[in-house]
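Note that one protein chain of the assembly has been removed; the remaining protein chains are unaltered in position.
Residue numbering begins at 1 within each chain, and the chains themselves are lettered A, B and C in the order written.
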Amino acid sequence: MADDTTTVATLKEAMRQFVAERDWERFHSPKNLCMGLAVEAAELMEHYLWVENEPSRRLTDDPAERGAVADEMADVACYLLALSNTLGIDLSEAVVAKLAKNAVKYPAERYRGKYRLEEDDAGASTGEGG
Amino acid sequence: MADDTTTVATLKEAMRQFVAERDWERFHSPKNLCMGLAVEAAELMEHYLWVENEPSRRLTDDPAERGAVADEMADVACYLLALSNTLGIDLSEAVVAKLAKNAVKYPAERYRGKYRLEEDDAGASTGEGG
Amino acid sequence: MADDTTTVATLKEAMRQFVAERDWERFHSPKNLCMGLAVEAAELMEHYLWVENEPSRRLTDDPAERGAVADEMADVACYLLALSNTLGIDLSEAVVAKLAKNAVKYPAERYRGKYRLEEDDAGASTGEGG
Partner (left out) sequence: MADDTTTVATLKEAMRQFVAERDWERFHSPKNLCMGLAVEAAELMEHYLWVENEPSRRLTDDPAERGAVADEMADVACYLLALSNTLGIDLSEAVVAKLAKNAVKYPAERYRGKYRLEEDDAGASTGEGG
């Protein structure tokens, strides 16, 4: 199984089944699932706590770290899949809609190589009639 | 586009392209992406902050809340997709491996309806040679 | 030592000394300290993940849980103290200013027993010239 051939629905169904087999739907309120997601996101982040940005790109060259990081990413993904199951929200639609929204918010030509505009750019943008 | 027909690779590719068009790979160190993921997880969680568990299931009956929650979930997903792009980690493989690991850690028959074992159960489990 | 007689400056100084003895100022950039703070906040939250709101008030009746929760709260506090050392920010002033700001944002008489106003209240507030 791999990202090239696995649909999001297949992963959601695997998660749904895992939860159903344990009768855990009662614990899977959105409030709890969001908390779990935030906890796992923090555990993932902890791997990168004292590392500088550039060296952080090479942390997972070490196979043990790579396995541990993949494991934490899976935990985050599982909570996100469980939440989309509980709420009946289509993740693919949500992602595509968000990228479309962000494409308008961050026009490629103006944000190229910048994560935010300098004041000069911002001033210019007003004049451009954006 | 919907979860039934969308592969994880398709979403990763959409994210990769969004980043490439803005030349943002330079900002997308794993350290930064994990921070961003944790920030978005917290924004999602904020929607459920003062709500009780059971009512939290109905928060998204309100269409505006539903849209906002889907939007935050997409933000979390986008950072996770970006991170898997940066690290070259296969998310589907990681999720399937994690569910298999958790199936061993939480045997369905013993964890049914429980998120953790009581001491009695734990004692029994020792006796079982589990 | 106890909250009644300990100033915030005393705790900040204890933290500063701990860091200086290890020559750790180099790691204590605001970026890293904020990440550490968020990691510890998540570890604290994990204790309450599957617990309902009301029972969460009694979790620390158990002495082992009480010790563990106090320990996580201390971790959060240490990062906050370290950050205020690094940035030269006065925590007491910041807290007092924030409470004053929130007293205006959430007038006691209108928010009594409510964490947010219903639409009716909000409508009324407009009429009041609030």
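In the analysis below, contacts are C-beta pairs under 8 Å (C-beta built on N, C-alpha and C of every residue); 3 or more make two chains touch, one makes a residue touch a chain.
Owing to the predicted nature of the structure, the values given are computational and were not obtained by experimental measurement.
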item	value
Candidate in contact with the missing chain, chosen from B:32, B:60 or B:85	B:32
For subunit C, the residues touching the chain missing from this view	1-12, 14-15, 18, 21-24, 26-27, 29-32, 34-35, 37-38, 41-42, 44-45, 47-48, 51-54, 56-57, 59-60, 66, 69-71, 73-78, 80-81, 83-84, 86-87, 89-99, 101-103, 106, 108, 111-113, 115
Contact set of subunit B toward the excluded chain (per top definition)	27, 32, 35-36, 38-39, 41-43, 45-46, 48-50
Residues of subunit A (touch criterion as defined above) contacting the omitted chain	35, 38, 42, 50, 52-53, 115-116
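Keep in mind that, in the parts below, only the chains that are shown with their structure count from here on.
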item	value
Between subunit B and subunit C, centroid-to-centroid distance (C-alpha), Å	26
Mean-CA-position distance for subunit C and subunit A (Å)	26
Residue list for subunit C, restricted to those that touch at least two other chains	35, 38, 42, 50
